[in-house]
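All remarks here apply to the structure that follows.
A protein chain is absent from this complex, but the other protein chains hold their places.
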Amino acid sequence: MYTSEFTYHKASSVSDALAQLASNPDAKLLAGGHSLIPTMKLRLASPSALIDVSSLPELRGIRTEGDTIIIGAMTTHRELEFSKVPLLSEVARLIGDPMVRNKGTIGGALAHADPSADYPAAILALNAKIKIQSSSGARVVTADEFFQGMFTTALAPGEMLVEIHVPASVKGAAYEKFAHPASRYAVAGVAVVVHSDGSLRAAVTGAGDHAMRLTKLESEGVSSACKGLVSASDLMGDHFASAEYRAHLVDVMASKALARAK
Amino acid sequence: MTEKFFGKAVKRVEDPRFITGAGNYTDDIVLHNMTYAAMVRSPYAHAKINSIDASAALALPGVLAVLTGKDLVAAGINPIPPGWLLPDLKISAHHAIQPDKVTHVGNIVAAVIAETRAIAEDAAALVDVDYEMLPAVALGSTALAEGAPQVHELAPGNVAFKWEIGDSAAVDAEFAHAFKTVEVKLRNQRLVPNAIEPRSSLADYKRAGDEYTLYTTSQNPHIHRVMLGAFIMGIPEHKLRIVSPDVGGGFGSKIFQYPEEVIVLFASKKLNRPVKWTATRSESFVSDAQGRDHETVAEMCVDADHKVLALRVKTIANLGAYLTTFAPAVPTYLYGTLMNGTYKWKAIHCHVTGTYTNTVGVDAYRGAGRPEATYVLERIMSRMALELGVDPLEFRRKNFIQPDEFPYQTPVALQYDSGNYEPAMDKAMAMLDYAGLRAKQAEGRKNGKYIGIGVSTYLEACGLAPSALVGSLGAQAGQWESALVRVSATGKVEVLTGSHSHGQGHETAFAQVVADELQIPMEDVSIVHGDTARLPHGWGTYGSRSAPVGLSAIKMASDKINDKAKKIAAHLLEASVDDIVHEDGKYQVKGVPEKSKSFFDIALMAHLAHNYPADLEPGLEATHFYDPKNFVYPFGTHLAVVEVDANTGHIQLIRYVCVDDCGPIINPLIVEGQVHGGVAQGMGQALLENTVYDDNGQLTSGSYLEYTMPRADNMVQLEIGHTVTPSPHNPLGVKGIGEAGTISSTAAIANAVIDALEPFGVKHLDMPYTPEKVWRAISASLPQAADD
Partner (left out) sequence: MAQVVAVTMTVNGVKSTHHPEPRTLLVHYLREKLGLTGTHVGCDTSQCGSCTVHVDGMAIKSCTMFAVQAEGANVTTIEGMGEIGHLHALQTGFWEEHGLQCGFCTPGMIMSSADLLSHNPNPSESEIRHALEGNFCRCTGYHNIVKAVQNAAHSMAQSAMAQAADD
């Protein structure tokens, strides 16, 4: 099975990738490829050029600066799975399958913003920051600003996600996922984080058209009964799981995550 | 004594090639000057083809041809016929490429042939088809409703056939005086077979000799040769060779004659070059014949002693848009005849309406009719036990046919040859600790832990089949099997079998039997299958027929080798043939072991014929065509244990015990492997797999992202036992085991789920037991909390 034709450019640096991206608006960045390549094989996407950034050393690795952990965008799920990064190591272990985790990257997953992907809930709950770069410079957005809708993020044309900044330590964190039995994506995945200052953040992925904060749980705090956290009218439904069922699953997953996080 | 292989867990002889990557599947074959085909498939379930513009595709460099239905019709290529006929069957014309109209998503409207697969796929996307959309229908009962879209003009009301078996009046009479009756409405959902190897076909036409070779993923190459040669393409059979090399699983889906095989053969001759097509998985979902898809209403009644009286079954069988090869037989003769199960019914009646819909054709999928029947029967038996308030196993025990009642004539045509059902049930109950587990279940319910125990005391009929019988029922094929045992001058043995192995391990199990029969080492025997140029005509592998039918032919051909060998030995040893015995790997004069000839000696002399009986032909080879006298009837008891998470509705299989009786076991490794895989497929139907068409006939579960395949973490290690009741009518007493696991497990797991949900007042749910369905059933029974 073949994708449409495209030209391939292996980026030598982030600035090279950005220059390539600027010169061809139809080009796509190739990271781990686990969302893009299947889409291209089914010819649902046919970019004329791919800019391969997957092995750029400047985008890989996990380092700590002060109270922040900085994760390069091309860090693989596997690297995170075997890391000590709060919550994200737990989340990474539940993504796809081992081969997907060996190749897929956190930056690619976040930029793709699949409504059922696992990271977004954790990124929101961790109150992570996303560093975005373009040929005109860099900017940092909050997780809340980053996820805007189904497959839609704060990334503008010509920009790329380069780093994820997460707190180096939290008091407690957990992710509970009800996975679709076929795709193993989240039907409802709830992340709960109790931050060092005692504040609680929680978010859900999979249930709605994009990851969202669970404000009711956050306002009720650690003693929340996790009932009616989201309204079915705000959620998606399909033949596997209706919006009403998803709303129920959010409560169940939140309750389990909260119990472990607090 | 020479080593005996029958019954031993011999490691498979085919495995070295598979574990080292040296298997030879159809898509692995590369021929000189090969071209590639890509299919243009309808995105609509029902539409007229107004026009096809292939100019952009043809303009692409590397494109060699774009074929349409009109090209095939003009060349005299016939539609693909079904291989089984029923009275008043309305047969839709299934063209390899549809010339005028499409009737399901995935129907082929054009085929592109190009220098590379990439170019063929590029060009297929450029073929511009102008469709006029028509209303579509996907569900069998909807298709029968007044005013439903008409799939084929020749089948008014979308009825392909109406069929019945049994005595309707006798059933009515039993219901009239019954102590208790129950009714169940069941949907046996549609499944996609999903052999992991996608279908692939490679045609190689040779102008010299005007000969065709087709390498294809087939369970039965000779059936393809007959259909392609005699019925579809008009190729003389001796000019058409079908090779089915290593095949990556079939489960029924690779029995059938498919359009792509016609297309590549046609294109190969047209271009005078080899043409290969290999399905993508997306294509498999919309082109491999699918399975099951029944809507059934069943009623049964018992007397005051809880003895079963009568069973009444009405089924709508969704056949899809076309009748594929065995489609008419599956929901009729392989279904209605199985309604008796292991019980003593006074009367049974089963009525089936086969309907056309705008969906992929439905045909045999592992078990083929028998899982559907077993599901109806074992569900309604458990439902009746629930209504009577009795243990579902004891209810069955009370109604079993007894060992001294065989041969047993059922009210639905079959005559069971042998059986002994209670020992299998007792063994399964002991393995599970049934009583202990029931106690634990009751205890758990008090603490919010919900497990369920389900049973199926199934019976199946396999080893297809006596030819005269199936011929009288509409089969357009014989169902005997062939074997040719060929001994070389040095005593090495090739066994040519009409059975086909696509995972079943014939190369091992068959060699075990031949090595025993000829008293030679297993490594001196090789099993050859899957090539019409090498084999006598055979009918292939499906319906768990390879051991009872194919291997019986091999055993009988081996007997002929021994008979001839004895004559040669008698000549060489100057003895009477009646005094020659075959012992310790030698043909020897009875009581005079030093007067003997080895298998090698005999084989050599048969070939040299230097010192040879005057009245005997040289050579040492024997053919046998074996036509079975009856089906064989494996049976057993399966017990499934599931746990329900009442919070989410998620169901996990936690234990599975099965005791099967497939007669004498040739190789326990292989038999148990067949059970493992069969149970996983049955579990898949009960808990995971669902083929969902929307109202427009669009398949919304057409990839592995939506269609849930069983994975390692859905299964448990199975607990397997056996009883042995030989079949009295074949020479080895063996019965098939390839489908039993699937036939029984779906019902056992379904019964377990309903049993687990009993505290919530749930008496029935349709499969698959997906979490939301279970959660809703549980929620419906719970008192609503005040704040909800």
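For reference, chains read A and B in written order, and residue numbers begin at 1 within each chain.
The rule we apply is simple: contacts are C-beta pairs under 8 Å (C-beta built on N, C-alpha and C of every residue); 3 or more make two chains touch, one makes a residue touch a chain.
Quick caveat, the model's predicted, so the values are computed rather than measured.
Chemist: Taking the whole complex into account, name the chains on display that the unshown chain touches.
Modeler: Every shown chain touched by the left-out chain: A, B.
Chemist: For the full complex, which residue in B:Met39, B:Leu699, B:Leu718 or B:Val734 touches the chain that was left out?
Modeler: Of the candidates B:Met39, B:Leu699, B:Leu718 or B:Val734, B:Leu718 is in touch with the missing chain.
Chemist: Considering the whole complex, which of B:Ser168, B:Thr280 or B:Asn696 touches the chain not shown?
Modeler: B:Thr280
Chemist: Check the options B:Thr216, B:Thr315, B:Gln681 or B:Ser701 and report the residue that touches the missing chain.
Modeler: Touching the chain that is not displayed is residue B:Gln681.
Chemist: For a quick check of understanding: of B:Leu58, B:Ala125, B:Val297 or B:Met709, which residue touches the chain that isn't displayed?
Modeler: Looking across B:Leu58, B:Ala125, B:Val297 or B:Met709, the contact with the absent chain belongs to B:Met709.
Chemist: With the missing chain put back, which residues of subunit A would touch it? List them for me.
Modeler: Touching the missing chain: residues 1-8, 10, 30, 33-34, 37-38, 41-42, 50, 52, 54, 78, 82, 96-100, 102-103, 182-184.
Chemist: Could I get the residues of subunit B that touch the absent chain, sorted low to high?
Modeler: Given the touch definition above, subunit B has residues 11-12, 14-25, 27-28, 30, 61, 117-118, 194-198, 246-249, 251, 278, 280-282, 502-505, 669-670, 672-673, 676-681, 703-705, 709-713, 715, 717-718, 741 touching the missing chain.
Just so it is clear, only the chains that are shown with their structure count from here on.
Chemist: What whole-Å value do you get for the distance between subunit A and subunit B if each is reduced to the mean of its CA atoms?
Modeler: Whole-Å distance between the two chain centres: 43.
Chemist: Taking the complex as given, what residues does subunit A use to touch subunit B?
Modeler: 1-2, 4-5, 42-43, 178, 181-183, 185, 227, 239-242, 245, 248-249, 252
Chemist: How about subunit B: which of its residues touch subunit A in the complex?
Modeler: Within the complex, subunit B contacts subunit A at residues 117-118, 121-122, 125, 280, 282, 647-648, 650, 688, 690, 692, 700-701, 704-709, 714, 770-772, 775-776, 787.
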